[in-house]
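Since the structure comes first, as structure tokens, the remarks are kept for the end.
With one protein chain held back, the other chains of the complex are shown just where they sit.
Read from first to last, the chains carry the letters A, B and C; within each, the first residue is number 1.
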Amino acid sequence: MSRFSKIAFVASEMREAVEARRALAARYGDTPPDRADVIVALGGDGQMLQTMHRYLNSKIPIYGMNRGSVGFLLNDYREDHLIERLDHAEVNVIHPLRMTAFDDHKAEHKALAINEVSLFRQIYQAAKLRISVDGRVRLEGLICDGVLVSTPAGSTAYNLSAHGPILPIDAPLMVLTPISPFRPRRWRGAILPNEAVVLIEVLEPEKRPVSAVADNTEFRDVIAVEVKEASDVDIVMMFDPGHSLAERILREQFDY
Amino acid sequence: MSRFSKIAFVASEMREAVEARRALAARYGDTPPDRADVIVALGGDGQMLQTMHRYLNSKIPIYGMNRGSVGFLLNDYREDHLIERLDHAEVNVIHPLRMTAFDDHKAEHKALAINEVSLFRQIYQAAKLRISVDGRVRLEGLICDGVLVSTPAGSTAYNLSAHGPILPIDAPLMVLTPISPFRPRRWRGAILPNEAVVLIEVLEPEKRPVSAVADNTEFRDVIAVEVKEASDVDIVMMFDPGHSLAERILREQFDY
Amino acid sequence: MSRFSKIAFVASEMREAVEARRALAARYGDTPPDRADVIVALGGDGQMLQTMHRYLNSKIPIYGMNRGSVGFLLNDYREDHLIERLDHAEVNVIHPLRMTAFDDHKAEHKALAINEVSLFRQIYQAAKLRISVDGRVRLEGLICDGVLVSTPAGSTAYNLSAHGPILPIDAPLMVLTPISPFRPRRWRGAILPNEAVVLIEVLEPEKRPVSAVADNTEFRDVIAVEVKEASDVDIVMMFDPGHSLAERILREQFDY
Partner (left out) sequence: MSRFSKIAFVASEMREAVEARRALAARYGDTPPDRADVIVALGGDGQMLQTMHRYLNSKIPIYGMNRGSVGFLLNDYREDHLIERLDHAEVNVIHPLRMTAFDDHKAEHKALAINEVSLFRQIYQAAKLRISVDGRVRLEGLICDGVLVSTPAGSTAYNLSAHGPILPIDAPLMVLTPISPFRPRRWRGAILPNEAVVLIEVLEPEKRPVSAVADNTEFRDVIAVEVKEASDVDIVMMFDPGHSLAERILREQFDY
């Protein structure tokens, strides 16, 4: 018998995803997510990320099927043989980043990021940031559009656009990448151990306001942001054999 | 006798600049800019850019002296021997870019850019841009934070942060540089002849709103932006011998 | 009547090129190159470069047709309508670089380069180079695998591999690009005016021997190399309309 007798289906609002959900629920039944053995997410990468965020603490594995435009985190869509596919799927466990942002009223905001935490100038005026790692200042005043800290899973997303390196999915690392650095202009960022604690302080925040974003949760007018791995949070993703996240990321590295 | 008997002094609001203006005006007299032989700008690069914008069409040469934090476009500050320095200065004539931006109400906005014209996403959603050169589509759908077109003079500014190349000041060129390109992710931009006409169309503008900025004049919710050299507009800058803009840019290229 | 009644055909040693030459000569006649109105080169880019080198000073236009593996400098191969194609072809005139290399016996070697002049370490030991532009030292001791100076035409060749920028074909420029720079490690090279004179001196030449190559003419154990544009040498290339070298280089810039 399968480990996956109770399946929850969640779908984005796109017609294709909604229809897929209907067809699959009719065929395999539909269990509320909190009582399911597995959550099957239908849509694009956006929907997959949203599903992972929603069920972060449940430890229920998530198996995505592509009904959207971009499907980096997703398996191919097929209606048939879902139970068999789930039984044979490979499991990847990843950890998000935990962002703690302090705003100019000293309020503290926490959020988790599966892809990246990014800081970005709010107006045309460039940001000025002081960057510390493990309590030690490493960059005194980075003038830039912004900076991001990415997980290995997120290293093919915004990090790559900002010219950061792609990391293997299992590497115990995070990557710190500047976004359009002005001074020091040739600083390329740093690959850090996963136990690093990164503190980014916003200098001259009135003149140079900065927002912080964890995946797509945004906090404005931050004055300091701490980022570290949430090693206590497991996100369990499932992939068809030969299409694991490790393989996808490796393939991205050899894509040109 | 000097060509520069009538000098106009303009200053930023910074104390150092205001005081310099007072001292220099007391010593050399002060003529209204529209009747002057030369405008002496006091402040930092921001003030210099602003002065160039204000007197763009006057063809009156502008000689900047550094009373600010960044002085790439400026000569060293000294009170003495100003007339001699002006007489011996080297002249650089540069042309700005002319931006014509169309917004979603079909309104047309024109502005000149001495450094760069940049387009940038207004919200977290990436921009999607179609880029044409001389009437021919060259990039069908660039997904990115934005894109910029820079003059040689501006090539050491935002363009350099976005990993674009530095151009010699006299090169009949402009440079098109992507800002955090997501797809195609390894597109590095293009160096174009100065007579090129670049058209950037904003795709899916409701979902992906974009603003356009010429130096620091911003227009929001643009749907298309045309950029070309304003070869009819001469900006005349003056530099002490051995410190011409050409030399400064060359030095930037060998700085690391 | 056509300007091109006397055609010289030259071919590489590849079977396809030799056969094409036979077919074309039978159809259009074959004139010795020194008395021809046009030279038609058959083969790949290597053959085209070799033909350009051989007839450098003749000012006879060269029209290449692709019978090889890479055809960046070449027109499509067709037997028919050659005269009409020649009559309608666009002309590009380019200038090579003139390299003057001095070896450790003070001997002087001159050669022209259509693509690039490159210096490279001869053994595993890195090269140490002093770089001057127009008589002024700009880089005191570049430790690297080597360095190259490229024409716009060559900017899509070795220069691009070494991460240098692509230049528009008509730009009055050359580009200086480091090859695997070790110190200063983040120096990216420089785009220079075409009238620049670049002097590269080899430091510690016994410990760190270096060779210099102009296209594919190599001189070993050089101690200094001067590179400047040979503005007195015109190379006349012909391309079918819409496929000019300018267009090809532009297309390379938008290729990713």
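FYI, contacts are C-beta pairs under 8 Å (C-beta built on N, C-alpha and C of every residue); 3 or more make two chains touch, one makes a residue touch a chain.
Keep in mind the model is a prediction, meaning the values are calculated, not measured.
In the complete complex, the hidden chain is touched by one of C:60, C:83 or C:160, namely C:160. Interface note for the absent chain: among C:110, C:136 or C:185, the touching residue is C:185.
Note that of A:166, A:225 or A:245, the residue touching the chain absent from this view is A:166.
Within chain C, the residues in touch with the undisplayed chain are 124, 144-145, 158, 160-163, 179-182, 185-186, 213, 216, 218, 256. Listed for chain A, the residues touching the missing chain in the whole complex are 133, 138-139, 165-168, 170-173, 184-193, 250, 253-254, 256.
Note that only the chains that are shown with their structure count from here on.
Each chain gets a centre from the mean of its Cα atoms; for chain A and chain C, those two points are 47 Å apart. Chain contacts: chain B has residues 185-186, 256 touching two or more partner chains.
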